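Below is a slice of the complex: some chains, not all, each in place.
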């Protein structure tokens, strides 16, 4: 596609939090046009009526939600984003692909290469196993070239993004072991989606911190898949998500074992240099990963409403461990912003367009 | 002391958050009388003027803060609580003990048996090393009998309480290894004390989640001391505290290695039974530790404003690990409530008096 | 009833936030016993299972929710609290009264003397208009003697309590006009009840402040009724509620017109003296109303989890107005705590029992 002409995009399931964030990004995207949004609940209403924050934007003021319909979508758009619950996305992906649309799916439906793993973690058979072979895991820092040529992109989950970006370069470089990896994550409540359940009422989440989904959260499947690919070994991860009272943000703390011992200060310094070099090299040209200065630690408020992942590490000579921490906005780098990176890649735009 | 007569108590440094919570507990305590509170900043003002929430209570309406003064304190009270910053408590402890008062210290000054460890973690020589021999670590679940007879009680830190109570029974029973222990903790902002620093402004903490003090937080020293005593070995712990936007509460997630392998479902069930038995036995008669039913996980909101620690565990057959989670109110079980348990013990009261 | 024997109480609809707070108060009440709680949703589960914060309390650990049933309730309890949605309470009140129970109703069903006003504000005919004549508006500061003898007590709404207690003494004393009264109120989200609606999700309430229900909120009906009784004139009030991101608390700002002009400093001082005298006299013996010192203003955090209403005023010579502000906990003084005051009154207990 030529940059001169705007790419026409549609969102199926635009009324959730990821969908809403995607609307925001596409309304502001200089090379993209939002031409269709679907929602069974809001069909017939404009974007501005449903999301008053967008009022004043001419597209938001006029574009109405429609019932999801493959024909209308492929007529309206070249690239279709699916922001649907797990299991539902596959229904739309098949006919849309057949009709020639490119798909960027924000659900988990196409993130796994192995339908068996899908069944293990999601509890039911994969709805469209044939498509798994052609889908690309949409994390540009890992699969940029494959994304460029893909027709079906499985945009990564928020937790996996916060875990993979810190660990992959070190694992690839052999600086950390592929065993014993522990990820302890804190998520803002928007991570639960616009899920009208008592658990997510204000009064139940405010002044509350709680673990959930331990020890086998669904996101483990894609985390382990990607780490296993890098390590060329079967990687098993310990992952504990927690819900905390913020709107947006994921803060992940990783407990890792360096392959190298470090008992003296000199050994620690030498190892730290290697780690810094490895991360700095890996992310030197990555526009959305920030390796923090040595005196800083990540804070979700510094990445809120941005597509950045912030990253820091500490070595602990007392325990021999490497502690890494990362922060991102679960709705941006953890969902819709990363999906727009993929849009930019498949359209041949600069990857950062509409994201800074 | 006889229950018929109320024990007279004083608080040195009553204007911080722990001090304020202690005021609340002592104002409501049926067998204790609050007879003196000190604060350089507020000397001359009543408790009710400084803490409007206590207005209406006759003692709060009339009792004025005084400048700290050993003579006045020992005249006023049999038991003196110190709610002072680290390093300052020792100054008061010595003369107060000499004058015959019993001391319950909420600072870290007397929690360590070894002055060398104090210097390593707190950065300066211990101000009163001779007193370390007579001080008792004030965690009733671990040292109840010693507390009863102590004149100097070092009330435990909030993080250590959240870490020790879940792990000690299992370590003592040999069900978990003493190596490789990881504690990942989330703390409400009151844990920072009434510390007027930009880091703790509302706007800096709200919508923020951030690690701090990694990898060598001061509380590690008392955590490792107590675990080492139980394990009869030198225990080193990985501990990562995080600040999250709640007023009160600590949520700790522990990563532990069972001594026993469990690969099959049957082995897991057998191990789970042992762990449940061990914890249920250890805490059957403990009034303030709640082992949650198997389908529940801790949530800080369930322990806020109470002296309870809530506790749950999960076994992960995929990784071979035991995950434990605990929740407590950092100002109550993590500070002032636990100190009142000690008060009750040294006075021969029922341990739960004033705490339910 | 004799204090020696505990009064047996039941709660119909104990699973909402007011019900939960009432459970807390009754579990701790020294002269009351909680013998039955109903909930269609939770029938068969214990209080502790549904509300983990109460675990450890022997009654909470054993008392199971039952289906609502008049026979069982009157067998179990002498006093029955109704914590039901508006319109449903009347169904239970009639048969329970007929069976000899005393009723303390936390809904709006029996707060109005006039079934026509009920229809105007609640939109449907009153379900049991005959009972209106015998019900007493359960605000002890206004109707203490009538409450003592009542069989059916209509416990007041949270907003009305925050508006009536500041204004009634001044209106009764003729110090303010009965016209032009404006009440601007802020409420915590628990005021919406455990209402599983998208509007009350954490992500929708956090970082949000919004008016709702203006200009004719249902609570106006009882506010105007009680002010009209005091003024002996038809009083019309402007009332604007707002939702803000706190769990508990109502903060009300009242704009009032003194009957007396005050243009000079001397006139202001003289009027201020009268107002202070009037309020101080009215509330001298009231255990739950605190007139703040002249240099303080109410703050919801000072009344949270208490049965207090805090009160302050300012005169504005520039505009000739009197500004009053009040704060209370909507679940305690605004609901369940006030209901327990009524319980104490009808049982002949000290009115503060179980509330301090």
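We just call them A, B and C in the order they show up, numbering each chain from 1.
The rule is simple: a contact is a pair of C-beta atoms (placed from the backbone, for glycine too) under 8 Å apart; a residue touches a chain by one contact, two chains touch by 3 or more.
Only a predicted model underlies this, so the values are computations on that prediction, with no experimental measurement involved.
Asks: Note that 3 identical chains are shown, then give how many the whole complex contains.
Replies: In total, this homomeric complex is built from 4 copies.
By definition in this document, only the chains that are shown with their structure count from here on.
Asks: Farthest chain from chain C, comparing Cα centres?
Replies: A
Asks: Can you compute the centre-to-centre distance for chain A and chain C, using the mean CA position of each chain? Integer Å is fine.
Replies: 47
Asks: Where the centres are mean C-alpha positions, what is the separation of chain B from chain C, in Å?
Replies: Spacing between the chain centres: roughly 37 Å.
Asks: Any chance you could list the residues of chain C touching two or more other chains?
Replies: 207
Asks: Of all residues in chain A, which touch chain B in the complex?
Replies: Touch list, chain A to chain B: 182, 184, 186, 204, 206-212, 214-216, 236-238, 240, 242, 244-249, 251, 253, 255, 297-301, 304, 314-316, 318-319, 321, 323, 325, 327.
Asks: Mind pulling up the chain A residues that touch chain C in the complex?
Replies: 17, 188-190, 194-198, 200-207, 245-247
Asks: Looking at the complex, which residues from chain B come into contact with chain C?
Replies: 49, 52-53, 55-56, 207, 287, 290, 292-293, 296, 299, 301-303, 305-306, 308, 310
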